[in-house]
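Supplied in structure tokens, the structure appears directly below.
Not every chain is included here, but those present sit where they belong.
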Amino acid sequence: MRKIYADVTSALEGLTFDGMTVMSGGFGLCGIPENLIAGLRDSGVKGLTVISNNAGVDGFGLGQLLETRQIAKMISSYVGENKEFERQYLAGELELEFNPQGTLAERIRAGGAGIPAFFTATGVGTLVAEGKEVRAFDGRDYVMETGLVADLSIVKAWKADERGNLVFRKTARNFNPMMATAGKVTVVEVEEIVPTGSLDPDHIHTPGIYVDRLIQTVSEKRIEQRTVRQRSAA
Amino acid sequence: MPRTREQLAERAAKELQDGFYVNLGIGIPTLVANYIPQGMEVTLQSENGMLGMGPFPYEGEEDPDLINAGKQTITEIPESSYFSSADSFAMIRGGHINLSILGAMEVAQNGDIANWMIPGKLVKGMGGAMDLVAGVRRVVVVMDHANKHGQSKVLKECTLPLTGAGVVDRIITDLAVFDVKPDGSGLELVELADGVTLDEVAAKTEAAYTVAPGVG
């Protein structure tokens, strides 16, 4: 039970400092640690470098930290859905580093796996490779990319046991498992904490070793692009 | 006559083969899913972490934990599997996806593609596009032949920042289909849309190209 915290405030206590780097899981609004993001906002921490595939929407997800100007820099692959982001970026108030999505995912995985750098063909011949080492292997050019780590990773999972073993649900998995490995400290919010032993050991996505603190929360789970098909006429 | 959006998607669907694993980009490429021939086994990958992507859900059955790379709600099918973004792009980067069909702002005769950034305009990011064009075995671009100013999007050289260099295998436009010749010698026109003439394509194409035997 040592990993389980009562609420967002206690789960983040002592972990935040101005100028820190935070990884935040999720793809779009799917699988984001929405309660922990709100907790970071409430903590008042400033000058954050946030590593997250996207930047939330106005007023939700990381949009909340943009509104309060707590983010100094984003490392992302796509940030299209956020007017406040756009405004701050165009005004030069926000620094932005774009990574190809797969390179971002692999940099995080590498950071957690003790790999300081790797080569990928993604981005060769583009702006992404500028200033980076490019090297040929077997006649093809690859660019060297470096591993990423964070002072804090905030992660959303579906279920956890009391030892912090995690299971994700459907495409809400996305960046969460790698980020759990790449934070010096990893805090996880889940929809349900179950007794240790009730998750199938063959089906645990993230072993508890990567989880420092754990809270059970209720999530809004907002849908960004509700898209449906028509039922055939009866 | 130039192909409509639906006709472009229908033509692009002819690129599919039985047993293929395919990643479809946003926009017209997404429509290709509607033209998979009956009985053909084609598995769609969504780079946010799903293989075996089903159709949009019925109203009331949307699941916020189940979206595609365009952030749209989707559904599961019997062969579906989920994985992390790192595993998803390992699949893409490692050359395991047979085919990527995606849109573009510009394609050059050497296979360069630009589809993520217009200098001076707000840049939203490349998302997974750079990984897809670099990693997927065959890259097919589906786009209008000309931009809204009537300028050719099939170019000698791209003017916009690249998404990938020398990565496109085939270009399907509303007027024609070009192959990027694997020997690097440029484009070959391999198909005209119904009612489109060689002269019309010539007039609307900046890139140099040869014409395959029997076309036109």
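Here the chain labels run A and B in written order, and each chain numbers its own residues starting at 1.
Everything below uses one rule, namely that a residue touches a chain if its C-beta (ideal position, glycine included) is under 8 Å from a C-beta of that chain, and two chains touch if they have at least 3 such contacts.
Bear in mind the structure is a predicted one, so any value in this text is a computation, not a measurement.
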item: Formula for the entire assembly, written in the chain labels shown; value: A x2, B x2
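As a working rule, only the chains that are shown with their structure count from here on.
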item: Between chain B and chain A, distance of the C-alpha-averaged centres to the nearest whole Å; value: 28
item: In the complex, chain B residues that touch chain A; value: 46-50, 55-59, 61-68, 70-74, 76, 82-86, 88-90, 92-93, 112, 117, 122-131, 134-135, 161-166
item: Residues of chain A touching chain B in the complex; value: 27-31, 53, 76-81, 86, 89-90, 98, 100-106, 108-109, 120-128, 158, 168-178, 205, 221-229, 231
